[in-house]
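In this view, the complex is presented without one of its protein chains, the others remaining in place.
Labels for the chains are A, B and C, by order of writing; each one numbers its residues from 1.
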Amino acid sequence: MTIRVSIAGASGYAGGELLRLLLDHPKVQVHQATSESQAGRFVHSLHPNLRGRTPLKFIHLAELEEADLLFLALPHGQAAAELDRFTALSRRMVDLSADFRLDDPEIYSLWYGKPHERPEELRTFAYGLPEVNREAIRQASRVSGVGCNATATNLALLPLVRAELLDPQRPVIVDLKVGSSEGGQTAGPASHHPERSGAVRSFSPTGHRHTAEVQQALGLTDLHLSVTSVEMVRGVLATAHTWLRAPLTEKDLWQAYRGVTADEPFLRLVKDRTGIHRYPDPKILAGSNHADIGFEMDPRTGRVVSLCALDNLVKGAAGSAIQCMNLMLGFDETAGLSFTGLHPA
Amino acid sequence: MTIRVSIAGASGYAGGELLRLLLDHPKVQVHQATSESQAGRFVHSLHPNLRGRTPLKFIHLAELEEADLLFLALPHGQAAAELDRFTALSRRMVDLSADFRLDDPEIYSLWYGKPHERPEELRTFAYGLPEVNREAIRQASRVSGVGCNATATNLALLPLVRAELLDPQRPVIVDLKVGSSEGGQTAGPASHHPERSGAVRSFSPTGHRHTAEVQQALGLTDLHLSVTSVEMVRGVLATAHTWLRAPLTEKDLWQAYRGVTADEPFLRLVKDRTGIHRYPDPKILAGSNHADIGFEMDPRTGRVVSLCALDNLVKGAAGSAIQCMNLMLGFDETAGLSFTGLHPA
Amino acid sequence: MTIRVSIAGASGYAGGELLRLLLDHPKVQVHQATSESQAGRFVHSLHPNLRGRTPLKFIHLAELEEADLLFLALPHGQAAAELDRFTALSRRMVDLSADFRLDDPEIYSLWYGKPHERPEELRTFAYGLPEVNREAIRQASRVSGVGCNATATNLALLPLVRAELLDPQRPVIVDLKVGSSEGGQTAGPASHHPERSGAVRSFSPTGHRHTAEVQQALGLTDLHLSVTSVEMVRGVLATAHTWLRAPLTEKDLWQAYRGVTADEPFLRLVKDRTGIHRYPDPKILAGSNHADIGFEMDPRTGRVVSLCALDNLVKGAAGSAIQCMNLMLGFDETAGLSFTGLHPA
Partner (left out) sequence: MTIRVSIAGASGYAGGELLRLLLDHPKVQVHQATSESQAGRFVHSLHPNLRGRTPLKFIHLAELEEADLLFLALPHGQAAAELDRFTALSRRMVDLSADFRLDDPEIYSLWYGKPHERPEELRTFAYGLPEVNREAIRQASRVSGVGCNATATNLALLPLVRAELLDPQRPVIVDLKVGSSEGGQTAGPASHHPERSGAVRSFSPTGHRHTAEVQQALGLTDLHLSVTSVEMVRGVLATAHTWLRAPLTEKDLWQAYRGVTADEPFLRLVKDRTGIHRYPDPKILAGSNHADIGFEMDPRTGRVVSLCALDNLVKGAAGSAIQCMNLMLGFDETAGLSFTGLHPA
């Protein structure tokens, strides 16, 4: 007995990952996948890893039929603009765009530079990060995805926020290193290989929009994000620079981190004293829904550098979305998400 | 009901892939994994993607117990040297080393520069490439793995050899592009990142040992391999330069390739007229047991360039070994091997 | 006393390298640099390494003034179409495009798929590879650049051709590994970083146009090129698979190679028995005008793999063009071309 899900906007990278993961999901049948530009072509023409795996072809959005759950992986703005259309097709939806992440329309217009099209609907979507909002997601029929950089930032800071260890007098600065797939599937001068290969490009030194989500999710205000693109296709590493409100031993910190990771199926605490895998590294997480978390404390200054690594297209997008679907439908939370990542890679 | 398998030599990259794949295999229980240098440590200390996936620790070879099937992923020479020890523990074995790939001890000593230690046992191992030797593998209790470059070469040439299309008067030259994981897990000056990164290094312009395997498997003599290391961790692309014995249309060639790939669960014919995925590329095969095959014909000259891409650690090592195990034990041939690879990656 | 040179088509990668090299050339003053799309902007807006090095701005082609020598680095076809315009501005020109490389208009139309626009002018250009055509270049007022892959192929084969060592009964196959800058400066889906990064893409398995140039330059007919794009921005490695007409010792081969490289200012014989730099590798040649040449012989089969590595934008384009200019004007042949390349890189 499977449920019927469809994907609106399946030609992008997040849409491709939804397809890959859902095609292997034991409880799900992928019914339709839309792409305006690719309608009529096999999904494997854009997602070549799916060659031989499915005979599915892209359809037009206008051909979308009713489903038990709808994933929306459309350009920012489109989910809000066409919300009624999607609501008519499915009571349940998971929207991967930025449209319904923020509760407050004022905050939305501050960061996105224009008024929200459907402000009254903002609070009908649960923020889709199970590690901070699991019970609400279980009860929700609408869930909003989480920004990939916001996910890494949220999870890097969660142990310190939960245990109330942060010094409120000092800023929290999160310096994110990200791969080229964050920029999406559309080619342009900035993604031209001779220019992008090996670049260490300050993509968003200040003013990154995911800041607003994390401020909302964690209740932090003196929080600042900077994003640098490095040579990598998939992956995010969040390096969060924080200060403790009071001196702690490393053992105390361990407990705070263990408290957050111990019962979470996709969080792993990575902190080894030896070897070459002492801290979280997105390199070994490509394709996986795991988020690895770690930290280092400087006893001289009380600074704690908290780290989170993940795959922006999986735990930062399609994987978390499916994890939310699993919660919404009462499935095993890890169903379809067991891939551990590759080493070496 | 599962069978009990153990891995002798589980600390290397092929051993790590055996662990990753077998831990997800529905019919198998991984009993033991040996490493002389790492005995007592968690397998995830070397294979960090398995953190949280298994509590298994490495043991010494001397502690190895009986099993239903034994995978040997030891340094070349050790399987032959200690064959009796392994035979006492398991009737069934799959050896990933080069020790039992060749039937003829003379050929072995010619290419490996020394006499074989157990020449009388050479023919007790079936050559473990299902696409060329499936029935023998099904009947075998001992199977030898296949060199990663030999696998790519065998599969690139198989359609032309099966259909008897090659001109016997002209040489077959296979120019292989390979990643750094082919060199194994041991660090050294040649694999030092500042030296190896971005290198296009002629690793084995002439005299590559896998030549002998392919000559045996396909019955070709005027066959020549060259191997060049490029910037990549996993992956092989075999570019086989061949000539047709008689003029053919592209449609004829299509039929020959389709004839080989159509019924094979892990072979895909990749030959598109448009788009950016026209030919096989190892980039999208990392972690997958698929081998992609394609070709291009030059009607002016009768030259056919035949291509095969695969992941050297999966289809070129651990994946094919498990595929052989599935055949030996009557399991579904694809069990545990469904991962399709990632895109983008 | 300097001469005045201008560059028509200075916004591309070869144009950028002409600028970089000419700005440091002791005998040259760069007068103008054209770009239709960038006219009015500083050259450093496209070539950021030149920031602070020159106040030069791009101009329109229509603004081009008389010069002592004109470099043409325009899209293929434009030099032929506008030859009279350029002739009116400068008696001397070096054209980097493919327009004037072939002597025979029939051969041109065979490989380029259309008739040549100025067939009567073809033989007014000297083929601009000093190592095979130095005296003609010295006497020439018009020189054609050489395809980057043709340069690598020409130089890989030159020692064997000069010494007449090749078996005329066997084919010569040249398998080239190339970087992404060969595709030029225009972004598109194929060069989108998430797709191109780490790819091993069969770009031109058969039918590569540079084949015609090499056949002409070296007098070989049974010659076949295949080009594979690998993870690299700059660089070409030509791996030439050849057979000897008669058995030779390695020492004999050494002499043939030394005979070609010994007096050439930019050719180096790279063939070490130990270490990690045994063969030519483009990795250490970025920015340099050197071409490294090496070989390996298989005594069992008489096969010789001959290798040439170079930077496609320097020795394969702008550097050779300046070397030709030096010859045409009687300057020291190495003037402005002394950069040795970086290690590590």
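Following the convention adopted for this analysis, a residue touches a chain if its C-beta (ideal position, glycine included) is under 8 Å from a C-beta of that chain, and two chains touch if they have at least 3 such contacts.
From a predicted model like this one, the values you see are computed outputs, not experimental measurements.
Of the options C:T2, C:Q139, C:T186 or C:S338, the residue whose C-beta touches the omitted chain is C:S338. Residue-wise, the contact with the chain that is not shown comes from A:P189, picked out of A:G40, A:P115, A:P168 or A:P189. In the complete complex, the residue from C:G113, C:P247, C:G275 or C:G330 that touches the missing chain is C:G275. For chain A, the residues in touch with the chain missing from this view are 170-171, 173, 175, 177, 189-190, 194-195, 197-202, 205-207, 224, 226, 228, 230-232, 235, 237, 239, 241, 243, 275-276, 278-283, 294-298, 300-301, 303, 305, 307, 309, 344-345.
In the full complex, the hidden chain is touched by chain B at residues 13, 179-181, 183, 185-189, 191-194, 196-198, 231, 233. Chain C residues in contact with the hidden partner, per the touch definition given at the top, are 13, 16, 20, 24, 45, 47-53, 181, 233-234, 268, 270, 272, 275, 277, 284, 286-288, 290, 292, 338-345.
One rule holds in what follows: only the chains that are shown with their structure count from here on.
Greatest Cα centroid separation from chain A: this falls to C. Residue numbering shows that chain B and chain C use the same positions for more than half of their mutual interface. Chain B and chain C have Cα centroids lying 38 Å from one another. Averaged C-alpha coordinates give centres for chain A and chain C that are 46 Å from one another.
Chain contacts: chain C has residues 189, 194, 197-198, 231 touching two or more partner chains.
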